[in-house]
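Okay, here's the structure, questions in a sec.
All protein chains but one are shown at their positions in the complex.
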Amino acid sequence: MRSEIRFAGVGGQGNILAGEWVALAAHNMGLNALQSPTYTAQVRGGPTTVDVLIDKEPLGYPRLTSIDFFLCLAQGAWKLFATQLRDDTVVVVDPNLVKNVGQGPQMVYPIPIIQITKQAVEKPVFTSAVSLGIFCRLTNVIPRDNMIHTIEQNAPAGTVEKNLLAFNTGWESVEGVIPVPRNELSVQNA
Amino acid sequence: MNVRDRVFWAGNEIIAEAAVRAGCNFYAGYPITPSSEIAALLSLRLPQLGGVFLQMEDEIAAMGAVVGGSLGGSKAMTATSGPGFSLKQENLGYAIMTETPCVVVDVQRGGPSTGTPTAPAQGDIMQARWGTHGDHTIIALTPGYPVEVYRETVRAFHLSEVYRTPVILLIDEVIAHTTESFEIPTDSELDPVQPRNWYQEKYAENSFRPFFDFYQGKHIHVTGLTHNKAGFATTVPEIVQESIEHLVNKILLKQKDIERNESYMLDDAEIAIITFGSPGRASKVAVDEARKEGIKVGLMRIITFWPFPKDTIRALVDNVKAVIVPEMNMGMLRMEVERAAMRRDVSLHGVNRVGGVPIEPKDVLEKIREVHRGL
Partner (left out) sequence: MAFSYAEWLRPELMPHIWCPGCGIGIVLKTLIRSMESMGWDQDTTGFVSGIGCTSRAPGYVNMNTLHTTHGRAMTFATGLKMAAPERNVVVMAGDGDSAAIGGNHLIHSCRRNINITLVIVNNEIYGMTGGQFSPTTPGGSKAATSPYGNIDPGFDLCKLCIAAGATYVARGHVANAIYLERLIKGGLSHKGFAVIEVMSNCHTQFGRRNKHPDPAELVQHIASNAVMLSKWEKLTAEEREGKYPIGVLHKDTEKPEYTEQYAKLQKFAQDRVREASRKIAEAESMKPKPEATGGASPFEV
């Protein structure tokens, strides 16, 4: 089964790292994985996205065409990268940063990711691990233990504990969040 | 290396690692996107292995240093992108004229000029062929999948030594920046990795000038002027003629030996897709979809772009009613296919994207359906 995942935001938030770790976790599980980042010339603060593809079968077209999971942390990135969404795509946004999600049939999980990252681990640099916690909880692509193992293996020396704390914070943050129809969320924020 | 290692590398990473596997011990480059990671990785790896990594003052200097390094006995390479590839053309021509083996990677980006630095394009294939002035032939490889990028990088070094010529490895940004799972090929799946003297013994006839490097006691002279078989400048018309014919024919007449393509579902095809590089993947998905709809369509993906597989394409065109050429440029491959087809009665269609977005399966599929309706 082909899974298509996209993390979008602005440079510096760690979105690309989140995508890398998802793909790496899948690769380490023996699946065929692929990740491709998109940057703009503005290294910090410009819109970025990372696309991840995972399949048991050989991967054909190396880009996303029908997204299963989309997490977005910036309005600018939403405008550019909220494409290839299916009706049932799981969409997560930070409602403090993405206010206008436009029109569409998808259900959106509003989770204030940056805020909860700062509260739990103080530094926004751990946003990527928080996003991974949310991703793991809301999808069945990468089992929790495999994701944790990948974080342990790849987090820079001295940051493993905080990354795992951030991952669990993300995992817990999904608790009790009720997805809002996309159209309604735009109306609420209008 | 005979144990299969399963890795998760991006195209640029693959090129750097495969170059090391091929015995590359000399890199000179200049920073440019989207090829930067090749230099970064080799700046880490080559010193560890006793090799040379040089970041030069400009693209021209990098190409000059590569030729100098190769003449000093190294297996040398450089990597660049669009504008840098333009700048390298004169010294690339020098390497062709002086029959100095080296590998030049061009990670294509949108052009002309600065263009779209981080978006994919395939607009450099004609520059790879004709970018430097004067008559010559060139070898250019256009792999499409990670394992193929690895294999073709190793092959690029081999071919450059066999044919005493620069070999261009042309990839696009989709390949360069996509990290993907693949298994590293074993030695038996790769072209030979041999020291230069191995090639000197086997392929001496491929070099017009004496087949030697510096410091081998031969006091060779290497010049970009047309030269005689001793290596010294000449303007004697017969010798100039012979030397240029040698440069052209040593590759052109061996086209069959160098040719490599992927054929997919072509046996009963009425429509053939001919493409190269990353659009090959979108095209393959489109072929599968169209086959489900009962359309007899197949795919030829070119891996050795230059010398051009014109005989294979001519034979293919004879057996189909229509040809579709998807490419991330305005029709450079289509023009070559047209030349190869030589006025045969076949309808030829392009799928051309130059906006910096890769060609998608649906783009190709729609064209297949459209062409099929018109058959």
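Labels for the chains are A and B, by order of writing; each one numbers its residues from 1.
Definition applied: a contact is a pair of C-beta atoms (placed from the backbone, for glycine too) under 8 Å apart; a residue touches a chain by one contact, two chains touch by 3 or more.
The structure displayed is predicted, hence computed values, not measured ones.
Asks: Out of B:Ile220, B:Ile239, B:Met265 or B:Val346, which is the one that touches the chain we can't see?
Replies: Checking the options B:Ile220, B:Ile239, B:Met265 or B:Val346, the one contacting the hidden chain is B:Ile220.
Asks: Can you tell me which of B:Tyr94, B:Tyr145 or B:Phe182 touches the chain that was removed from the display?
Replies: B:Tyr94
Asks: Check the options B:Val7, B:Ile60, B:Val147 or B:Ile239 and report the residue that touches the missing chain.
Replies: The single option touching the absent chain is B:Ile60.
Asks: Can you list where chain B touches the absent chain?
Replies: Listed in rising order, the touching residues are 26, 28, 44, 47-48, 50, 52, 54, 56-58, 60-74, 76, 90-91, 94, 214-215, 217-225, 232-233.
The working rule: only the chains that are shown with their structure count from here on.
Asks: What's the distance between the Cα centroids of chain A and chain B, rounded to whole Å?
Replies: Computed value for the inter-centroid distance: 36 Å.
Asks: For the complex, which residues does chain B have touching chain A?
Replies: Touching chain A: residues 6, 8, 117-118, 174, 177-181, 278, 281-282, 284-285, 288, 358, 360-362 of chain B.
Asks: Going by the contact rule at the top, pick out the chain A residues touching chain B in the complex.
Replies: So the residues of chain A touching chain B come out as 20, 23-24, 27, 31-41, 59-63, 65.
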